[in-house]
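All protein chains but one are shown in place.
Right, chain A next:
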Amino acid sequence: MSAPTLERPAPDEAALLEQFDATLAADHRIEPRDWMPEGYRKTLIRQVAQHAHSEIIGMQPEGDWLLAAPSLRRKSVLLAKVQDEAGHGMYLYSAAETLGADRADLTDKLVEQKQKYSSIFNYPTLSYADVGVIGWLVDGAAICNQVPLCRSSYGPYARAMIRICKEESFHQRQGYELLMTMMRGTDEQRAMVQDAVDRWWWPTLMMFGPPDEHSPNTAQSMAWGIKRHTNDELRQKFVDMSVPQAEVLGVTFPDPELEFDPETGHYRFGKLDWEEFKRVVGGQGPMNAIRLARRRAARDDNAWVTEAATAYARKHEGAVA
């Protein structure tokens, strides 16, 4: 951060706000040193932190299969993917730090349940097909959510998202490719794939958030340019994209109301169970406690390692170790 210049009087807030609004109106980026309204900064920190937490907690459901992956190629691919997610978390925590947040503090907030992460990661991964379905549907939904964020009004976040989206599309492809391979395998494998699709479809649709009429912050976030489409728009886009992919794969989605509407050119789909959504977001999902406990243990059980690194750096100031 640069020191404020003392000669000139600070321009008053109204002028700053005017400049901020003009930047947004011109579709230019806000950068870390620019003035920004407190509400914008706070909302962004929450958004970016929640996204970072989701990347890190999101390592766990698939990570649970790393040791048991059924071929060395699959094990390598999965390890590379889970490792990517750690990298995504790192870029995003860095973006949050440009807004004045601190990574360790954000991790504390996650572990103490003061900040949320995507509720999709509170479901268990019951078979290896879940690895494929997470790649195809969950990473796919994440891409739909995230591609518009490559145009976020906040520069560091937008740049992190461009990098992340490229990697997410790899993730989606490897998931789909695994499912394709499994569908060409045994009857048992095909049944595993359909079962996984049945379990993940509705939770995936909930990844886009509550319906627009119950999404109170959407309007402000869109005005600030940190959200580019409404939840329902993105959800529809995802459904339209996924149905043909399911057909190619040879699986069905567990929704009797799913049907193409020639008038709108979109697929109609059934009602989502928002009560379940609230339960899972509120910490009552099947895996919430386990996910957070593991994250907490990684922090607490290894605190001595970080302390040692800090102590060593202090002793050997200037040394590159």
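Here is the rule we use: contacts are C-beta pairs under 8 Å (C-beta built on N, C-alpha and C of every residue); 3 or more make two chains touch, one makes a residue touch a chain; residues count from 1.
Basically, contacts and distances are computed from a predicted model.
Student: Looking at what's absent rather than what's present, what does UniProt name the missing chain, "Carbon-monoxide dehydrogenase small subunit", "FAD-binding oxidoreductase", "Branched-chain amino acid transport system permease protein" or "Ring-1,2-phenylacetyl-CoA epoxidase subunit PaaC"?
Tutor: "Ring-1,2-phenylacetyl-CoA epoxidase subunit PaaC"
Student: Decide which residue listed in A:A49, A:A95, A:L110 or A:L178 touches the omitted chain of the complex.
Tutor: Hidden-chain contact among the options goes to A:L178.
Student: Using the touch definition up top, pick the residue from A:K109, A:K237 or A:R279 that touches the left-out chain.
Tutor: Checking each option in A:K109, A:K237 or A:R279, the one touching the absent chain turns out to be A:K237.
Student: Spell out, residue by residue, where the missing chain touches chain A.
Tutor: Touch set of chain A with respect to the missing chain: 56, 59-60, 63, 66-77, 79-80, 82-83, 86-87, 89-90, 93, 128, 140, 143-144, 147-148, 150-151, 162, 165-166, 169-174, 176-178, 180-182, 184-186, 188-189, 237, 241, 244-245, 248, 294, 297-298, 301-302, 304-309, 311-313, 315-316, 321.
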